[in-house]
Structure formats: C-alpha cells, structure tokens
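All protein chains but one are shown in place.
Read from first to last, the chains carry the letters A and B; within each, the first residue is number 1.
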Amino acid sequence: MENILEVKNLQVSFKTFFGEVEAVRNISFTVGKKETVAIVGESGCGKSVTASSIMQLLPMPPAFYKGGQILFKGEDIVKKTEKEMQQIRGSKISMVFQDPMTSLNPTMKIGKQIVEGLIKHQKLSKKEAHKKAIEMLKLVAVPQPEKRVNQYPHEFSGGMRQRVMIALAMVANPELLIADEPTTALDVTVQAQILDLMKDLQDKLNMSIILITHDLGVVADMSDKVIVMYAGQIVEQGNVNDIFKNPMHPYTIKLLASVPRLNMKRDESLHYIEGTPPDLYIPPKGCAFFDRCDHAMKVCKDYMPDPEYHTQEHYSRCWLNHPLAKDVRREGSVE
Amino acid sequence: MTELTREMFERASEEQRNAEKIRRPSIKYWPDVWRRLKQNKLAMVGLTLIILITIMAIIGPMISGYTYYEQDYSNINVKPNSEFWFGTDELGRDLFTRTWYGARYSLLIGILAAAIDFTIGILYGGIAGVSSRRVDSIMMRIAEVIYSIPYLLVVILMSVVFSSQGSGTSLFVIILAMTITDWVPMAILVRGQVLQLKEAEYSLASESLGADQGWILRKHIIPNTLGPILVNVTLTIPRAIFAEATLGFLGLGLQAPKSSLGTLANDGLAGMAVGLTYQIIFPALLISLIMFSFNVLGDGLRDALDPRLRK
Partner (left out) sequence: MAEPILSARNIKKYFNVSGGTLKAVDGISFDIYKGETLGLVGESGCGKTTAGRTIIRLYEPTGGELFFEGQDIYKIPRHSMKPVRRNIQMIFQDPYASLNPRMTVEEIIAEPLEIHGIYKSEKQRRERVYELLQLVGLNEEHALRFPHEFSGGQRQRIGVARSLALNPKFIVCDEPISALDVSIQAQVVNLLKNLQTQMGLTYLFIAHDLSMVRYISDRVGVMYLGMMMELSKSEELYDHPIHPYTQALLSAIPIPDPEIQRSRKRIILEGDVPSPIDPGPGCRFADRCFYAIDECRKVTPEFKEVRPEHFVACHRSGEILAGTAAMTK
C-alpha cells in the first residue's frame, strides 16, 4: 500500500510562562491510501496536537515544531509556509472537529459557507457552486437540502451540523480527512449515523482517514490501524485486530478493560487506572506510565523502552517485552 | 546505552510511584492577574505615575515651605523660579503648594466617589440580580430614570439647596451631586454579572447544598464579579476627577481658598489671557496625567482579567 502520509520522529512543544511543555514527544506512523488510522488516548496525550500539527493549525507561538518531519505525499509539511498550507488545507487534507458550532460561522448561511469553499477550491461559478452545495448536502444525507441550504447553523441540530462540517470538508475531494473526535459530542444514535456516513464517503472518494477518539467502540467499528498514545508518545501500534485481541502494553490492556461491555456481568469489577496522566511540563525520563502501572519496575522509571515488534505491524514500547523482565516476572508472579 | 541489570527489572515500590502528584506550581488568581498586568508596559507606566502623583500629593505641600492660603502681595503672578517652583497666582499664593494640595482633593474626591459608587452599585445591582424578574425590572427602571437626570443640573440644585457661605460648594455637596447619578453604570454591571453567575453550575450546586440566595451572592457571585468591578472602579476614578474638575472650572467647585485642580484651572484661565500660561498649564497637565494613568491601568486590568487573553 502506498503511504499518503508519513510522520517521522515528530516533536511538538509549547512555550508557556513557566517553561516548555512537550506535547508530542517523538512519534512516527504512516497512513496508507484509503486506510483508516485511529489514534486513541486520554485527554492530554497529544493526539489532538498531532492532528492539528499535520494541518499546521497550531498557534505558533506558543507552539513550535521541535523536530521531525510530516511527509504528505513526499513533501515535508513542517517546512511549508502559511501560503503553501492554504493550498493544501481544505483541498488535499481536510479536518473535521469535535464541536461543529464553533467551527461554523454563525452569521453566515450554510449554503454560503459551502459555496465559498467550492469557489475557492474548485473554481466553480457562483451558480454552479450553489448547485453543487445542494448536492453535497444530499451526499451527507441532510434532508430537504434545497430548503436547508438557506438556513443558519443554529437552525441545525448537533448531528446535522456535523454533517455540514463533513460536507465542507469534502468540498475539494481531499485525499486525507482528519477527524478530531467527530462524534464525541453527539448522541449515540446520531454517532452511528455519522460513522456510517464517513465510511460511505471514504468508499466513494477513496479517502484516507485519521480518526482521533477516546471511544474504543468507534475504533473497533472503523479503523484498520490503531495507534495508542500516552503522554505524548506512542506506546503501542498495530492493526485493529492485533490491538483488540492481543494488546501488549499495560496501558492498552487497562484501557480495554476499563470499557464496560454490554455483555458483562454486573458484579464483575470494572477495571480502572488509578491516578492521572503526568503533566508534560516536566516530562518523565523513563516510561510515562510508570506511576500508574501495575507492573512497574525500577528500570521503567529512568529509561524509555524501545519498540518491540510482535508481528510485522504490531509493536509496543514496554520493558516487560525485555527478556530480563520475563525471568523476573515468572519468579514474582505478578499477573 | 547503559547496561541493563537484572535488579533493574524488579518491581518498583509504592513510594516511587506517586499517581496523584501535581507537578506545576500553584497559580493563585490575583498573583496571576498581577503577573499578566506587569507584562503590559503601558499599564505599568500608568501605575507608576499614579503612585508618584499620590506621593507628591501627600508630601508636596509639606516640602514647599509655603501654605496654600498664604497671600503675599509682593509676589503676585511670579513666573516659575527657584523660589516658587510653579510660580504664584494673582494673590501671591505659591502655586506648587496649591497644585499639590489641589491634587489631594481631586484624588480624594475621585476615590470617595468611586467608593460610594462601588458600594451602592454592588448593593443595588446585587439585590436586583437575585430578586424576582418583576422586582428586578422595577429596580432597573428606577435606576435608568435617575441616570437620565443631567448631573450638572443636580449639582446646581444641590449647591443652591445646601449653600452655606456665598461662592463655592462644600465637599459634601460635590460628592453627593456626583454620586447621586453615577452609581448606575456600576449597578447595571453588577446586576448583569449576577444574572449570569446565578445560572453558573457552581451556584446551582450551592443551592442544592441548602444555601439561600444571600449566601450564594456573598460566597460565589460577588467574588467572581470582582474582576469587572475592579476595572469599572479604576475607570470611575478618573471620570469622577474630571467631573469635579469640570465643576471647578465652571465655578461650582470648592470654596476658596481651598483648591482643587479644577478650581485652579479656572483661576488659571484668567491668567492665560494675559500670557501667564503657567497658571493653567500645571493643573491641566496634572489632570491629564491622572486621567491617563487611571485609564491605562484600567484597560490593562481588563486585559489581565480576561481569561481568553491568557499568555
């Protein structure tokens, strides 16, 4: 599969008045054509910053690219100017955000917002653009598109607004869609609709998707590849079956265990992870999960483990993978 | 790459792990506001000027060696020199002393007026905010009517009603006249804040705990409105000082020989016509500086308090 996006050793930090906060600490991954890559993690793990940095949408300052490359079809985005980015945004790479109310202009009719995008990226005439806008609303299953194209954002429900956001993102047939928690703010029945829509569009337009979410059900539904982030780093990565059937990193295991299943027994104890993720103002030297890990070992505090490959695509970064750990663990019976 | 030993793979103890630790230094509200204010150079200039002017207002009259009322007919209308640093007026009084004496009054009036506005405003606005919609409506209509009365008219009426000995008006009357209508913007501000914060989830939480409206107002709403109130106060002071200066300028100010910056400016006006411009320059300049300083400080405060502009 050819790779449409390659992130290599990306580092992104923020300058704050009390020091540097390292939000993204050396991550690498690829996105193939028509592939859906899910990035999961808790708030503050760096997934949204990663997504925004691919689009160069972070305010710089206080954010800055500390190191690494983001190769979109071979060209490094990190090096691009704002003007060059404007050519890419919306046309080659599009983004859909969590809260559609703040991403849509409340004083502009929906139709006008889509038309503007069409005129800019596809160089259509106003009349053609208006027609196309109605088609796009149809594409995202907004009922009565001829009527609704003249309405304002506040006249739409949350789910409908998200559809409009998706329509706006599709305006130029992007090759890559970045969806940052697109359904988190929506009801579960609406979420089902939107996810179906995205899958449908991906099929029709041969689009790749990066899906940022903390909902493991959504990940199981949509993704091909899963990246698990914690405290700015990738702790595990693999295809969706690997991750769900054979998770290797303690964080991934606990994350999966803390999601209640519909078929669980009620007196089963719900696993949870004590404590909270570390503050990246003073990033830990070793494994960031040390404070909260049941299997924490002395080495974990001071040294960061290298990735260990379990299959060709599936790796995790954990000292438990190390042969010495297996010996010690077998003796101590930690499980 | 360091050598990895077996013992490094032993379990880490509980003490080594501290899952709930907060690493960042604690940021309290007002110190953070102060820090942000310090970043604003203009606001700092304003603050410095205010401090300097206040100091001078206190010690100025004391260090000059003259009093504000001493008349010296041998030294009428003297231009500023080493003896009379700001010159003298037509009655031979030292203008340096009179100017700083006047500054005292102006500042005093400004602060008093602001304090009264603040008190009445919070009480009135607070009560209107927590009351039923009807009571609130009535209270607001009353406030609007009061505010629409031109205060100059009020001052004149007051000075006629309360006049004691001829020209000039007493301090009491001036302050009364200014504050009688000036508290309204503050009340409206407070009321608006109260209405908004009444619906805040922590107010609701407090109510669910059993608190009554008074408690919620005191403990939750007012402390959270202090920011905008402070800005308003900082901007009320120069307004009050200017208002008093206008009064003085129109001849309705303090009784002679007491002086305020406004009355001095008025006195100096006559002098300007005959080329004694120094007599008006100093008070006018001082009025301008005070107003400028409070205004930039108030603006800076407003920015420092705005959570969206946080750096």
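As a convention for this text, a residue touches a chain if its C-beta (ideal position, glycine included) is under 8 Å from a C-beta of that chain, and two chains touch if they have at least 3 such contacts.
None of the values given here were measured: they were computed from a predicted structure.
For the options B:G65, B:P223 or B:G251, the residue in contact with the chain missing from this view is B:P223. When the omitted chain is restored, the residue from A:P62, A:G158 or A:P283 that touches it is A:G158. Although one chain is not drawn, the whole complex shows that of A:K79, A:R261, A:K285 or A:K326 it is A:R261 that touches it. Where subunit B meets the omitted chain, the residues involved are 20, 22, 24, 26-29, 200-202, 204-212, 215, 219-220, 223-224. The set of subunit A residues touching the chain not shown comprises 42-44, 143, 157-160, 187-193, 195-196, 214-221, 240-241, 244, 254-256, 258-262, 264, 266, 269-274, 276-277.
Note that only the chains that are shown with their structure count from here on.
A straight line joining the Cα centres of subunit A and subunit B is 50 Å long. Subunit A contributes residues 17-18, 62, 274-276, 278-279, 281-282, 290-293, 295-301, 303, 319, 322, 324-325, 327-328, 332, 334 to its touches with subunit B in the complex.
By the touch criterion given at the top, residues 2, 4, 6-12, 16-25, 35, 311 of subunit B touch subunit A in their complex.
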